[in-house]
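One chain of protein is taken out of this complex; the other chains stay put.
This part shows subunit A:
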């Protein structure tokens, strides 16, 4: 299960968060844990360079893209490898929507599109679509060109 996808800006404010199967009372904990993890480790990291951590049986893969840091949390079958796949899809979709690694402003400008992309990528905790061209078409309700 992909437990969470969280986007935060450079000072640690949450931009998007989608939790799956995480009780509401634990979300705050996760939010602050992830933001702290990013603050500790993401300085000087290149765009899309993946960092990985595990906490008990839960894996976290995170990275930075422009001004936005992205965290993906998973457990069981979504281990660090599967999550790296998930985050790769997410970053490429976001770049695709924004046309470049986004600044915070650009990210917010494209907010609706990004939400749609996420909806196509992660569906109730499972990875669904993995290809940015396909996702680009899907969010416009166009069928993918090839299967």
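The criterion applied here is as follows: a residue touches a chain if its C-beta (ideal position, glycine included) is under 8 Å from a C-beta of that chain, and two chains touch if they have at least 3 such contacts; residues count from 1.
FYI, contacts and distances are computed from a predicted model.
The subunit not displayed here is recorded in UniProt as "Coatomer subunit gamma", chosen from "Cell cycle checkpoint control protein RAD9A", "Coatomer subunit gamma", "Nucleoporin NDC1" or "Alkyl transferase". In the full complex, the hidden chain is touched by subunit A at residues 14-18, 40-41, 46-54, 61, 77, 79-82, 84-85, 95, 99-101, 103-106, 108-109, 111-112, 115-116, 119, 123-124, 126-130, 138-144, 147.
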